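All remarks here apply to the structure that follows.
As you look at this complex, bear in mind that one protein chain is not there, while each of the others sits in place.
A and B are the chain letters, set down in written order, and residue numbers restart from 1 in every chain.
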Amino acid sequence: MLEYAWIIPAIPVLSFVVILFFGKKMPKGGSEIGIFAVGTSFMLACITAVQWFQRVENASGKSGGAALSAFGKGLFARAGEGGVIVQPVVSTVRWFQMGGVTVSIGTRIDGLAVMMLFVVTLISLLVHIYSTAYLHDDVRFTYYYAALSLFTASMLTLVVASNTLQLLVGWELVGLCSFMLIGHWWEEQANTNAALKAFLTTRTGDVGLMIGVIITFFAANQSFDIGKVNASALAGLNGHTIWLVGASCLLIGIIGKSGQFPLHTWLPDAMAGPTPVSALIHAATMVVAGVYLGARVYGVFWQGFSIHSGGLNAMAIVGGITILIGAALAFVQDDIKKVLAYSTISQLGYMVMALGVGSWVGAVFHLFTHAFFKALLFLGAGSVAHSGSHHSFDMKKDMGGLRKYMPVTFITFMIGSIALAGIFPLAGFWSKDEILATAGQNGFELFTVVGLIGALMTAAYMTRCVYLTFFGEYRGHHHPKESPKAITIPLIVLAGFSVIAGFANASLFDIEKFKQYIEPTVAFPKNIFGVDFDIGLAALSVGIALTAIGIAAAFWIERKELKGLKGLTERSSVLKAGHTFLVNKYYLDYLYTDVIVGGIKGPIARASYWVNMNIIDGVINGVGKGATVIGRVVYRDIDQLVVDGAVNGIARETDQAGGLLRPLQSGRVQRYALMLFAAVGLIALALAIFG
Amino acid sequence: MILNQFLILAAILFCIGVYGVLARRNGVLVLMSVELMLNAVNINLIAFSAYLRSSAGDVFALFVITIAAAEVGVGLAIVLLIYRNLHSPDLDRVEQLKG
Partner (left out) sequence: MIIQNIFFWVLALAMVGAAIGVVRSQNVVHAALYLVVVMAGAAAQFILLGAEFVAWVQVIIYIGAVIILFLFGIMLTRAPMRGETSLDNDQRFPAAIVSLFLAGVLGTLLVQAFGKKEVVISGAKGEQLLHVGKAATLADSIFTTYVVPFEIVSLLLLAALVGAVVMARRD
C-alpha cells in the first residue's frame, strides 16, 4: 500500500464526480457515496499506517536490534552512532518536462504523511456522518457533499505530495474548497463576504508561498522534489542567504493559510460556513496545512532561520505573538464558534512557534492531538446549535444550562475543553508540554514563558465558554434536547481520541511511539525530537491551567458574589479601553480596509484636489481675468464686426459639408468595412509605388 | 511548381472572401466569407512553409485554425444575439451608430 498511496486521494476524486452527476438521484442525496468513499480512504490510510510501522520496525531490527526507546530519542540525529534512517517511500510518474527540467507527480509516504492521512480521513469521515444530520433538508445537500469530497481529495493530495509544486496545487485546491464551503449559504451577504475575505486573505499569503517554492526550486539546483529540497537546505547549498529568503517567503504562506498574526483575520469570519465545515477545514485539516508545510520542508526553515543557534527567529516570534493575541481575543467573543476560532488561531500559534524553536515532533504532535479535540469542540458547538439553541451561536442570548438537556454533548465538550486546556492526562497536555520542554532545552526560554501564559489564557477562556454554554440557567426560548445519533457518535469517537491520543507520545511513561514512527526521515544536525520529559515544567503548566480554570470559574460562576469584579470593564477606564480594543480585534480589519486601502486612496485624492484647487484653478482664474480684459476690447471691435461674420459663414459651410458627409456615417458595419478594404488597397498600392 | 501558383490562388480566394464580407447581408454568410479569407491565409502559410522548408508556417496554420474555430463560436453567438434582438440575422439592420 505504501507504493500505491495515490489511491487514497483518488477515491474522493471519484466520489466527487459521482456525487456531482448522480448525487441528486440517490436516495440519500449523495451522502452515502461520500461516506463510503471516505470510509474506504480511511481504511486504506490505516493499512498504510500499519505498513509504515512495520517498515520502521524492520529497519530498526536490521540495525542490530536497537532498543525502541533509544530509537525514539533522536536516533536519526545520531545516525552516525549506529542508528538507521528509514527512507520514505516515494513513487512518482512524469508530470511534464520543460526546458530540461522534469517535474514528476507522485506520493511521498513517510511518518508525517501517514499521520496526516490518518487524521484527515478520520475527521473527514466523522464530519461526513455528522453532516447527514446537521445539514438534513439543506437546499444544496448534494452540492455540499460534492464539495466535501473534493476538499478531502485536495487535502490528501497535498499531504502525499512528493514535490513542492504538487503541494502548491493541493494547497490552492483546498483554498478553493474552503471558499466554496464558507459561502455555502451564499444567500446572505455576510457569508459571501466572509468567503471572499478568506479567499483573498489566504491568497495574499499564497503569493509568498509561490515565490518561496520558486526560490527553493532554484536554491536546490532546479528541483521541486521535497527530499532534495530538504537535503540541499541542510547542506546549505548555494549559500545561507537564499535559504533565508526562501524560508521567509514560505513563512508568509504559512501565515496566510494557518491564520497567523497578522493575517489571521479571515479565520473567525470563516465561521460563516456550516459548523461541520468549520470543524473539518478551519480547525483540523486545512488550516494546519501551513504547519504541515513547515514540517514538510523543515530543512529550509532550519537552515534559513538558523534554528539550531537558539535565540530569536521570525517563525517563533510569529507563533508566539499569535498564541497571545488569539487567546486574548477569545475572551471577548459571545459567539461560541468565534471563541473556538480564536482558540484555533492561538493553538496554531503553538504549532508554528514549535517549528520555530526546533520542536519538530512537538509541532506535529500538537497538530495531531489538536485535530481531535478542536474538531470535537466545533462539532459539539454545532450539536448545541442544532438541538439546543435553534441555530444560534450566541452564548449569552441563547445558551446556558444545557448540561441538563444534552448530557452527551456536555460530557464530550468538557473532555475537549480539558484536553485543550492541557490538563493531565488528556491529549493537549502531552503535546503542549512537548513544545514547552523543547523550547526550554533548545535555548528558547522566552517562548516557554509565552507558551505558559498562553496555557493560562486557554484554560480561562475555555472555562468561560463552557460556563456560558452549559451552566447557569437556560436563556433561549426553545426546547433543547439531545442531538440525534449521527451527531453524538462522532462526538463520542472524537472524545475517545482526545483522551487517548496523547499517550501516543507520553514521555513521562517512556511511551514514544509517535516519535519512533513519525519523526522525519532527513537527518538534522541537532537533536530536534529527543528532549527529556521535564516533570517540573509539566507540573507547572498543569498548575497554571488549573489555577486559570479556578479563577475563571470563580469569576463567571460566582460573579454575583464577587461584586467587586462585576462590571469591571464598565468601571475601570483602563480595562474598558482594553476590552474595546479586543472587541475591535486590535483594529486590524480597520487597518486593512480603512487605513491601508483608504490611506493609499485618500492622500492621492487629496493631493490631486489640492493641485486642482490651487494650481490649476489659479492658472485658470488668472488666465480668465486677463482674458476678460482683452475680451472686452476684442468683443467691441473685432468680434462683432470681423469674426462674427466669418464664424457664421464657416458654420454655414460646416453644416452643409456635414450634411454631405452624413451618408458616410451610416452606422452599418459593412459600409465601414467597404471603406476599410478600399483604403487598405490604396495604401498597399501607394507603398508599392513609392516604397 | 512555382510558389506563385499557390500565392495567387490564395489571393483570389481572399478577395472573393472580401467580396462576401462586404456584399452579404446575412450574418452567417458573412462569417462564412471570413472563413474563406482565413483559409486563404492558411494556404499562404503552408506554401511558405514548404518553400522555406521550415515547420513554422505549419505551426502558425494550426494556430490560425484554432483561432478561427474560436472566432466562429463567438461570431455565431453575436449573430444569434442580433437575431434575438432584431428578429432577423441581417447585418444591415444593425445601424444604431448612424450619424
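Criterion: contacts are C-beta pairs under 8 Å (C-beta built on N, C-alpha and C of every residue); 3 or more make two chains touch, one makes a residue touch a chain.
As the structure is a computational prediction, the values presented were derived from the model and not from experiment.
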Where the unshown chain meets subunit A, residue by residue: 98, 670-671, 674, 677-678, 680-681, 684-685, 688
Subunit B residues that touch the omitted chain in the full complex: 1-9, 11-20, 22-29, 31-33, 35-36, 39, 42-43, 46-47, 49-51, 53-56, 58-59, 61-63, 65-74, 76-81, 83-84, 89-92
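What we mean here is this: only the chains that are shown with their structure count from here on.
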Sites on subunit B touched by subunit A in the complex: 18, 21-23, 30, 91-92, 94-99
Contact footprint of subunit B on subunit A as seen in their complex: 662, 664-670, 673-674, 677
